[in-house]
Every structure is written in structure tokens, then in C-alpha cells.
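One protein chain omitted, others in place.
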């Protein structure tokens, strides 16, 4: 895929300075760009690189005043960063939506429907009464169960597994091996110590613009009519566990290997790092930031906090406490010394390796 | 699926009060039930809801004495909770065992056998000499290797992968993407720093009534004749790691993202929360309860303990210590103050922001 600078400027409503017929094949950072690549300059901190970069072209602000000669062509725009992200997004779509047609053998129920410009890879499976929109890319070995509804411009990477009754919006990307809609973990204890399975009859709803990583699992809600909900714009990484009846708020980002227990509601625009664990039936306020490996065992009601530890406390307090934690044996020893002093013994004279128990 | 109250009463050996021809299509909690649903009342705490619920019917104890008028029909039984769980289990089976027949293309070795009333989804694979019982549901893209034995009433959700030589009992449910019988993690260090693979020749045994979540992994045992064993009635959640030669005792429950290292034996009726890690070659006593993110590095020999932290300690002690942990900087400061006081300085007069290093 190659574009001329003229074509790119048109997408960005920008102006070319230099040879507009040059061809660009990919994007790069200004400090790393090579010929054939386009980069951008938004932060003045990086200005030095514009005079030395090998990029074929740089996206800059209309009012940018170069202090030295620049070898690269320029595209002048109102906001270089947002122009670059538009380009990224376009590029991402282009490379992601190349596949089309139907590879055989693949399986589609007679009662299922699929829109225009679809890709259906070999060994993919689409169940009964399932309705799928336009421009959807279903890679090989994907499973889509019965009564599923999927919007437009969705990509299901190899071997994604969508259980029955799931709802998926537009512009959703799900990576390989991820499971959507498996049974919630619900069992009723019996008198003899065994458990009976509580039927899991709800579903999963994934709104527009959600991206989900590989080998992640999202369980369905327990009761018929209820849903586990992933709100618009959520970005989830690999190997994440989302239990039954969880709701993840708009534009929240969750890193790899984090687990959220049943019925917990996560707010909007939260940043949840990797390997975090959140207990069930909690509320996490908007804009909460949770450090890696944090354990949340109580609801977080104040917005915008940065927390760490188990149970989670303010990140600065955590590090202050941890700094002392590392010296705990010394502190315990000093407390012992004080006690001895106060009871009339001077520890520096009476202590021996034998009676000192560290 | 709809049943009349009469039919349900028959299953539960109960008595109908009200219109026994009413149709019920699903189950619900008494405080949330809608028309067409059946609920139960066992705990007197919920009695208030029986006078206001929209449920079509309520299961109650034979000796229940209503204090006000009840709009719903009633089914009188000996034990409402256990009757409701029986109904749940029946309902669960009904919705789980609907599929039947063989979708094409699917693959079954000529030397494999499968019992009556089977479902084999498209792109499912059954290897050489594998023997599968009656009423087994094998969803699309499931892999069952060579020399596997599977009992009756088993459900393998899409893309479950069963390695060669695995043994699976009756009434087992395994969710999508789970791997049973992959190689144990065993390597012999060589003098040059490299590792040689120790061949993994044992298998995995899963007893009756076990449920396993999605994208979980259970490794096979190392030596021929040995097994990694999941005992009867165990319930396991998603993304769990069970290493080679582990044994999980009867009716133990394990939540998501927990990992159990090689050769560890977990007792019966344990409750293991999410993201717990248990080291190798340990024993965990019956009825042990492990809080989320706990790390177990020593055997637990006393039954019935509730533990938390890393290494795991009694859960109450953990929270007591953590309460102090949060105040550690303050305590360290108070110890310093005490030391200054004892050495003749009054910290409250001599301390300045500059010489105080917190």
C-alpha cells in the first residue's frame, strides 16, 4: 500500500510543502523514520529531529517556523498529533480490512445472515439466526454461536469464540483465542458438600469501538435479560478475566492478566494496569488509576484516585510504607532497644548475638 | 421451553396451590422475578418479597404460613432451597443438551467410537482409538486427541483441546478454549546453560461432575502411569493453571487466574479465590480457604484455615498487619522521636523540615 503526499494531505485537509508526488508506505516516529515513511512534530521537545530525520515527509503545524533547513517534505495541518492519529487509524483499517471472500470449507447456518464485503476464513462457523453486518472480517476457525448480533466493520481474529446470544457493536476488534459469553462461575452449595450449577442465561454486550486482546475471557450474565457489558471505546489487553454481570465503563483501558470479579461496575476512563484483581459486587469510580498487581477489595467512590497494593491504598502512601517495610527488621530491633533502655538496660552494653533475636 | 406448574410440582414431589396449568419458562430471584418465572422462599429475611413479587409461582416450605395475601401460585415442598437447585440443574441440563446430530465437515478417526445422542459440531476432531460415551455434546472446533476416554453427559464447548490419553468422567462441562493434557513444564539443565526437554508421558484424569471454565490449562503428569487428577465435583473458573502431577480434591472450588504448581495436592472442599499462586510439592489441607492473590509457599496442614497474603497467613492477622502497614511511615517517625527523646533531644523542639527525613 502506497500513497502520495498529495493523497495524504487531502485526507488531513493539509497543505504540501515539497514534492507531493512522493510515495509514502508507512508511519514512524520522527527520531526513527526512514525514507518512504511519514512522521509528525507536535511537541517542541522533538524539534531537533526534524532537521536530521530521514523521513520522506513530516506533518507539522501551519504556524511552525523552521530554524534550519529541512530535507523532508512537509504537510501543514491545524493539529499535527491528531492528524497523525487519523492517519494511523486509516492505516490500521487498511491493513486490517484487506481480506475478503469466503474460504472453503467454512460453515454458515441457513438461518444466519451476513452483510456485504465480508471475509469468512476456512473452518469458521456461524450459528443459527445469527445476524452479522457489513465489512466484517471473520478469520479462520472463528466460532460464532446461535442468535448472535454483530455490527459493521468488526474483525474477529483466528479462533475467537462467541457464545450464543452475544451482542457486538460496530468497529470492534477481538484478537485470537478470546472467549466471549462463557458461563458465569455460579454454583449452589448442597448439604453433602457438592455444588449444583446455576444456569447462566444472560449474555454479553460489547458496544462500539471496543478492542479486546488475545486469549481473554468475558463471561455472560447469570439471569435471562441481564448482560455483562463492555461500554464504548474500552480497550482490553490479553488474558483478562471479566466475570458475569460486570460492567466496564466507556473508554476504560485494562492491561493484561487483570481479573474483575462478578457484578462489579468499573467507571469511565479508568486506567487499570496488569495483573490487577478486583473483588465482586464493587463499584470503581470514574478515572480511577490502579497500579500493577493491585488488589481491590472495597468500592472506590472518589473519582480520579491513583491506588496500589492489596488492599489498594493511595500509590504514594504505598511506596512510603514500602520504603519502611524494607527496613522493618531494623525498626523492630530499634523498638526492642528502646524498651530495654527504658527498663534500665542499655542494649549497646547488654546485647549479645545470642539474646538478640532478629 | 415451557413447563406447567403441575409438571414442575411433579419433578419436585410438591403440591400446587393455585392454577397448576400456568406456564413457567425460567427461574429468577424472588425480588426480581417477572411473570412467567418461578422463584423460591427459604430465608425468612426475604419473606416481604413474597407479598409483592410478580413471579408466576413461588416454591415454599409446606409449613409456610403467609401473613398477607399472595398473588403468585405456590408449590409446597419439604426444602425450598434444595428444590430450587434441583430445578436449576434440570433447567441447566435442558438448555445445555439441546444440540444433537453431526455437522459437516467434522473429523472422526475410524478407530474412535461415540455413544448415542451425540452432537458433533463442524470442524471438531476425534482422534484414534478414542472412546466417547452417550449424550456427549462436542461443539465446533473441539480437538480430542488419540486414546482419550470420555464418559456420558459431557459438554465440550467450542475449541476445547484434549490431548492424547486423557480420561474424563461423566457429567463434565469444559468451556471454550481450555486445554487438557498439555506437556508439564519439565526441563533438565545442561552444562552449557541450555535445557533438554523431559518427556511428559503421564496423563490427566478428570472425575465425574467437574466443571472447568474457559481458556484454562491442565498439564499432564510427567511419568507414564501417573496422572494429574481433578477429583469429583471440582469447580474451576477461567484462565487457571494446573501444573503436572497436581491433585485437586473433591468439591474444591477454584476462582479465575489461580495457578497451582507441579505435584501439589489440594484437599477436599477448599475455596481458592482468584489470582492465588500455590508453589510446587505442597499439601493443602481440606476446607482451606485462600483469599484473592494469596501466595502459598509452605504446606497447610491444619484443616479449615482462612489465609491471605504472601506468604499466606491467617486472614485476620493479615488485615491487622496491613492496617499498621498503611501507617508505617508514621510509626517509623515515632520510633525516631522516641530515640531522640531518650538520647536527650526533644524532637518537638529540635526537629526542622530539613533534618527530618521521612
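Residue numbering begins at 1 within each chain, and the chains themselves are lettered A and B in the order written.
Keep this in mind: a contact is a pair of C-beta atoms (placed from the backbone, for glycine too) under 8 Å apart; a residue touches a chain by one contact, two chains touch by 3 or more.
The model shown is predicted, which means the values in this text are computed figures rather than measured ones.
Within the full complex, the residue among A:224, A:269, A:289 or A:305 touching the omitted chain is A:269. Along subunit A, the points of touch with the absent chain fall at residues 26-29, 32, 81-82, 85-86, 88-89, 91-92, 95, 103, 105, 121-123, 139-141, 157-159, 173, 175-177, 209, 211, 213-215, 233, 235, 237-239, 250-251, 253, 255-257, 268-269, 274-275, 292-293, 322, 325-329, 331-332, 335, 338-339, 342, 358. Residue-level contact of subunit B with the missing chain is found at 105, 107, 123, 125, 141, 143, 145, 159, 161, 163, 177, 179, 182-183, 185, 187-188, 190-191, 193-199, 201, 215-217, 219, 223-224, 239, 241, 243, 257, 259, 261, 275, 277, 279, 293, 295, 297, 310-311, 313, 317, 320-321, 323-325, 327-328, 331, 334-335, 338, 341-342.
Everything that follows uses one rule, which is that only the chains that are shown with their structure count from here on.
Centroid to centroid, with C-alpha atoms defining each point, subunit A and subunit B lie 26 Å apart.
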